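Heads up, one of the protein chains got dropped from this complex, but the rest are sitting where they should.
The chains carry the letters A, B, C, D, E, F, G, H, I, J and K, assigned in the order they are written, with residues numbered from 1 in each.
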Amino acid sequence: MTVAKVTEITAESTESFEDAIRQGVQRASETLHGIRGAWVKEQKVRVENGAITSYRVDLKVTFVLD
Amino acid sequence: MTVAKVTEITAESTESFEDAIRQGVQRASETLHGIRGAWVKEQKVRVENGAITSYRVDLKVTFVLD
Amino acid sequence: MTVAKVTEITAESTESFEDAIRQGVQRASETLHGIRGAWVKEQKVRVENGAITSYRVDLKVTFVLD
Amino acid sequence: MTVAKVTEITAESTESFEDAIRQGVQRASETLHGIRGAWVKEQKVRVENGAITSYRVDLKVTFVLD
Amino acid sequence: MTVAKVTEITAESTESFEDAIRQGVQRASETLHGIRGAWVKEQKVRVENGAITSYRVDLKVTFVLD
Amino acid sequence: MTVAKVTEITAESTESFEDAIRQGVQRASETLHGIRGAWVKEQKVRVENGAITSYRVDLKVTFVLD
Amino acid sequence: MTVAKVTEITAESTESFEDAIRQGVQRASETLHGIRGAWVKEQKVRVENGAITSYRVDLKVTFVLD
Amino acid sequence: MTVAKVTEITAESTESFEDAIRQGVQRASETLHGIRGAWVKEQKVRVENGAITSYRVDLKVTFVLD
Amino acid sequence: MTVAKVTEITAESTESFEDAIRQGVQRASETLHGIRGAWVKEQKVRVENGAITSYRVDLKVTFVLD
Amino acid sequence: MTVAKVTEITAESTESFEDAIRQGVQRASETLHGIRGAWVKEQKVRVENGAITSYRVDLKVTFVLD
Amino acid sequence: MTVAKVTEITAESTESFEDAIRQGVQRASETLHGIRGAWVKEQKVRVENGAITSYRVDLKVTFVLD
Partner (left out) sequence: MTVAKVTEITAESTESFEDAIRQGVQRASETLHGIRGAWVKEQKVRVENGAITSYRVDLKVTFVLD
């Protein structure tokens, strides 16, 4: 019988969406054990003077309860 | 690199929706640090004898991980 | 065994959304018994010359069948 | 034959959601003629130290083309 | 003033969806106090050689904060 | 020319979701003629001390107007 | 203060979607007073031997309560 | 590199939905250049005494920026 | 025991949406047996110089497996 | 590199939703290899004289391409 | 009191989704002042002979009204 929890996090990067996902998953795994995967719920960018300054993702992270 | 978590709470008040939001955010901040904002997901009222007895909101609260 | 019905009503007020909800629930309870609650489905305002003239709510009202 | 346009605006107030809607509609009517109504798409609050600092609404504003 | 939290869990059973819900709620209540209810968000089955090997549910569990 | 109406009901049972659907459809047919079918809109459970106390379904019931 | 109710009907015609809407609204107005409008929720066709045999619409009909 | 804008319009006709779409697209093209297409977001009818008095469509119109 | 499959097709016509649906269903029935019905998922028009050049529908077609 | 296809099927049973899923998956696996799982998209019942005559599920079935 | 407008644009690139977003934001900022951010609504690719020929994004761009 496996029970997993789903938590929602928001992560930001100046590089790319995929970098934001990497960092978000890594940061979350410092406090959450057994992370199995994540679903990309939203993708946003911040803009200044017509240029992208950061990439932001909202993730639903799934981790297994021991 | 900022990572924020999103958690869902339900709060109720006999006064108004905005009072329910105020109380919900205040109660949540007793256990959660770094709350930045909240999104109103649902608004419901309880009714008895044709009159509203309470206002209930479902909120998605965002808080920044240290 | 409890069975409840859900009906959809639209109510309007010149004061506020909460006043529109109050009036809508009260008016509905004149014809429907056992109203337990209502869910706010939509909120709209009518505008004339840049000012709000009325607040309109679409409600899903739940009432218990005797 | 009537043709209306729908535009999306975001308005913020320190008072309440309804005040944010009032101000948003009023500001929009300075540049847009024939505003007939608005639909509340989203409601968010900003929070600092557990207290609400501002109420933000996303509105879909409808205005009639001359 | 009641404030409740909503958390998302995934539970799996080889018997049925209802068994997966029972086990998920039971496992969650080992770590969460005051669980009041759960909403079935998704239902999936795993399949091998044309036969169902497990029933999986995604649940939104509501629990009251003390 | 066939015209059918759709009404929304909520039914609850201590046994299972399917029992709640059966009872809901049966109760509704006491007041509504010509029920053809129902669509399961939502499935929720009530929980006490980590155990399921009741199964609740929201149904959209379709019935043909004579 | 105006309160309106919204009810859902399904209507079918062998001619076209618009004919199905016309007939549905007309049939509904035999039992419901004060119908103001209807929103087309769904459009389906029945097919036999590669040809359309009927056009079916699901409508949300709004009528004002006296 | 092509960039297109999407704007939302509402158009009404006493004839049919397709006539409302035709008129809406034609009216919009008097002020917008490079219209490529439109997506039908909503279809509504106004009703008086059980008869349809007008057909209303909400359209998302796409036009290419020079 | 009946099992039906659902496939998604896109059909286009220079006449009307209903003509596009007719043609789409007819073309699909050349390769698919047992088509029972279709649900209109999306309606779009192509535009040139402010005039509609074609009507496009996205359909979900249901057909029974022998 | 794994590529999987998703197809939509509808299955019906006189027993229960889970029986309808079992039969649907089994029938589909007679023509589709490598079925890994299925997601329950919709659940409906047919009704006659207030009693349920059949349980119908719409499933999204995932199978791996060789 | 800040009021922001939201407009929808579609941008295309032969390189990647992120390049399409960059170009779309840059092109939009030539005509719109005060762009703060953008939300990625849709991501599509065009294909010829099994290869991707372009990456297309639909963006909701937010800009502050002076």
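In this section, a contact is a pair of C-beta atoms (placed from the backbone, for glycine too) under 8 Å apart; a residue touches a chain by one contact, two chains touch by 3 or more.
The model shown is predicted, which means the values in this text are computed figures rather than measured ones.
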Tell me which of A:A4, A:V25 or A:V47 is the one touching the absent chain.
A:V25
Which parts of chain I face the unshown chain closely enough to count as touching?
7-13, 23-24, 27-28, 31, 58
List every residue of chain A that touches the chain not included in the displayed model.
18, 21-22, 25-26, 28-30, 35-40, 61
Even though one chain is hidden, which residues of chain J still touch it in the full complex?
1-7, 60, 62, 65
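By our rule, only the chains that are shown with their structure count from here on.
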Hey, which one of B-D, A-E or H-K is the same interface as C-D, over half the contact pairs lining up?
B-D
Please work out the Cα centroid separation of chain B and chain I, and write it as a whole number of Å.
45
Can you work out the whole-Å distance between the CA centroids of chain B and chain G?
39
Residue list for chain F, restricted to those that touch at least two other chains:
7, 28
